[in-house]
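This report refers to the structure that appears directly beneath it.
Only one protein chain is missing from this complex, and each of the others stays in its spot.
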Amino acid sequence: MPSAFPAVDVSGVSRTFGRRRAVDGVDLTLHAGDCLALFGPNGAGKTTLMRVVAGLLTPTTGSVHVGGRSLRGDAAARAQVGLISHQSMLYRALTARENVEFAAKLYGVPDPRAAAMRALERIRIADRADSPVRALSRGLQQRVSIARAIVHEPSVVLLDEPYTGLDAAGGAALTDMLHLLRAAGASMILVTHNVEEGLAVASHAAVMIAGRIVRRDTCALVDARTYAGEYRALVVA
Amino acid sequence: MTAPFRGTTPQQRDPQALVAKPIFDWFFAFAVVAVIVLYVRALAFTPPDALQGLAQKIYYVHIAAWLGAYTAIGITALMSIVYLWLHDERADRLGEASAEVGLVFLTVGLTTGTIWAHRIWGAWWVWWDMRLTLTLFLWFIVAAYLVLRGGIEDPGMRGRYSAVLAVLAALLIPFIHLSVYLFSARLHPMPVALQPGRPKMSPEMLTTFLGSFVAFIILCIALIRARYRLGVLRDIASAAEIDGDAR
Partner (left out) sequence: MNELRAPGTLSAAWLLARKDLAIEFRTRTAFFSALVFAILALCIFYFAWDQSIVAPSELAPGVLWVVLTFSALLGLQRSFGLEEHDRGIDALLVSPVSRESIYLGKAIGNLLFLSAIQAVTIPALALFYNLPVGRPLLVVTGIVLLAMIGIVAVGTLFSAMAVNTRMAELLLPMLSLPFFVPILMSAAQIATRTLAGRPMSESAPYLKILIAFDVVFVVACTLAFPFTLEE
């Protein structure tokens, strides 16, 4: 999808809660097909940044554009984004398929039922489609949540700790899916603690500490093991 | 959308200067003196009412307290609109301060109102008196406003929620007024001889009466001002706490 605008453009974003400054002057630019792995310790402001990028929080200063458009008040721009966060965003009383189907309808996906089943198959949980979410384990719920986030085939995918709770098979399914999404031209921001996991799928990497981006790299140019060591040194310091 | 907070933060206005200020508040002291002077005049130098006797003296608290309450609540409503519009935390703090002071004045107004009603109408509470009933519901709404504020941690959310409540309450008041009016008009015609709002007054009484308005408005402003400054100090303290956590 060639476009004059970068897929995600974050410029000078700060966000305060009361007087606490969670994000402090962050600039990020992602082009179509880029995948940014965002590392950082707890409380670095990664989740706040993701919520600002997703349009759930307004930045105190600065601006966020997705495909050249602001998400606030622009339904068509919001339709291009998928968000996976700490919370599953699922309704426990409904089945996995009903949850994903509901999401598909929110986005106006044609034939929502078939789209929901396709999404569940992609993350390999179609066999539990008719189980109520409350009967699923944490890891399986996470998979349903991922299916919910990608059912409308977003061109920008925001993933906040998506590997949390997934077992080896789930993690592998997610990694495969992320590679497929990237091949299809989607851009991603992937927040994680786990350096090896992040570097395995990302094209770019950044480290966030105390609300600021303190280091940026291109994944092809770094050695995973050296990078992990340097990251640890950064966080401890 | 505008950012959640704009405007001068207390830190920018040098918190040390604020904290270092002496406890003595000259304006507040002036308000207290004004109220004392007024009551000495009301009790010792103003003749009692021919019809109501000494019970009429309660007017000098009662009506003045209502005036103070409606002033304070008016400020809260106005500041809520300003806050939703400009997201300025000073408007939020002023709204909160006025609401608290308003609740105090409402309580005074209600208490003195029931005492007066008992003496003159023979019942502690009369539902068909519009002012009393309306004020009671206003008291509930202001109380809910303050409880709501106490239940929210995030300052931005606290400001927005309480402002939304205040604006909706401003829309609600005419409805309560109208339905209480219809309700009471059916049950009882208003007592004409003892209209509490229009007493026949001697010149001395009128002077004292107007004096009580002035004294209570000054007291109201002094209380709001003091409460506002407390709010500033509290915000500085909580900011210092957060800074402490960050280090």
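Residue numbering begins at 1 within each chain, and the chains themselves are lettered A and B in the order written.
Basically, contacts are C-beta pairs under 8 Å (C-beta built on N, C-alpha and C of every residue); 3 or more make two chains touch, one makes a residue touch a chain.
All values reported here derive from a predicted model rather than from experimental measurement.
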Which of B:I176, B:I217 or B:A239 contacts the chain that the document leaves out: B:I176
Listed residues A:A44, A:A103 or A:L199, member touching the removed chain: A:A103
Touch with the omitted chain, as defined above, among A:R20, A:H152 or A:R182: A:H152
Residue of B:L54, B:L86, B:A123 or B:A144 in touch with the missing chain, whole complex considered: B:A144
Residue of A:L90, A:L159 or A:C219 in touch with the missing chain, whole complex considered: A:L90
Where the unshown chain meets chain B, residue by residue: 1, 4, 84, 137, 140-141, 143-144, 147-148, 151-152, 156-157, 160-161, 163-165, 167-169, 171-172, 175-176, 178-180, 182-183
Residue numbers in chain A that touch the chain omitted from display: 1, 54-58, 75-76, 78-81, 83, 85, 87-94, 98, 102-103, 105-109, 132, 148, 152-155, 184-186
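The rule is simple: only the chains that are shown with their structure count from here on.
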Chain A-chain B separation of Cα centroids, rounded to whole Å: 49
Footprint of chain A on chain B - complex, ascending: 1, 3-5, 9, 154-156, 235, 238-239, 242-243, 246
Contact set on chain A toward chain B in their complex: 16-20, 58-61, 72, 210
